[in-house]
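For this depiction, one protein chain was excluded, whereas all remaining protein chains were kept in their positions.
This part shows chain A:
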């Protein structure tokens, strides 16, 4: 087998893994859009907020300590304890549920029946607000996140591929974990929406919220639930990306990686987010590998959007999106 083909195989595998990470972010967008028709611009910031909260809780950091110290002249920054990762994740999830309730109670509830663009603008405001709150709450320094996930080259894959192809493939252990987590997450989300009462109610609201309301489904509850689930997905994405390069403001920018995934996979399909992520991941990595050196490299950011636009020409609703036909 030619050397270039072996390298391309390694690139494809890594592209698939990167695609899973993109899909993790895209899933949060899909959940909220599917249930409420809102394109949640704040999803990336929610991942940042969740990861910062997780690290803060794990390290026993006093929230809003800068503010407290500035007002009262005190010097408190730490509680002096460390919280195990599992408990910290549960506590962070509780914070995300509280955030979901606040978003519904103070923002979205007042905007029911408004145009989608108004709701979108509200989520832009929410994104900037959350950024500021996260900074104020936990500080803006870069924090290490270690919840015990393995990182670095997978030696088994390295050795096995070395024996087969004469070249050991690099696959990051963290990417393998992310793939497993994403698969479990999708199974759990599908099972939740298909087999639980709340899940079916969520689907009913997604199909027709007025009809759902007429059969006694509480819109408030469902939307809080959806934002909570999106918060959970944001937490998972935040853990994966935060483990890779530290928990910092740039985490919020991972949303940019999710946009082409959504355009390609469709805004309303959970499998679409996964498949879209995989196509974008493989597409951008292969393009960078094959064409990048000819055009000066750094093609990944723009090529992801080009790829999504090409798909849009043929399927404007995305690969798995709902085709909307409206009468004139």
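By our rule, a contact is a pair of C-beta atoms (placed from the backbone, for glycine too) under 8 Å apart; a residue touches a chain by one contact, two chains touch by 3 or more; residues count from 1.
FYI, contacts and distances are computed from a predicted model.
Trainee: Name the absent chain by its UniProt protein name; which of "ABC transporter substrate-binding protein", "Heme exporter protein C", "Ethanolamine ammonia-lyase large subunit" or "Nicotinate dehydrogenase subunit A" is it?
Mentor: Options "ABC transporter substrate-binding protein", "Heme exporter protein C", "Ethanolamine ammonia-lyase large subunit" or "Nicotinate dehydrogenase subunit A" considered; the missing chain's recorded name is "ABC transporter substrate-binding protein".
Trainee: Please identify which residue in A:45, A:230 or A:254 touches the non-displayed chain.
Mentor: Going through A:45, A:230 or A:254 one by one, A:254 is the residue touching the chain not shown.
Trainee: In the complete complex, which positions of chain A touch the hidden chain?
Mentor: The missing chain touches chain A at positions 7, 10-11, 14, 18, 66, 69, 73, 77, 131-132, 135, 139-146, 151-153, 170, 172, 241, 244-246, 248-250, 253-254, 257, 285, 288-289, 292, 296-298, 300-302.
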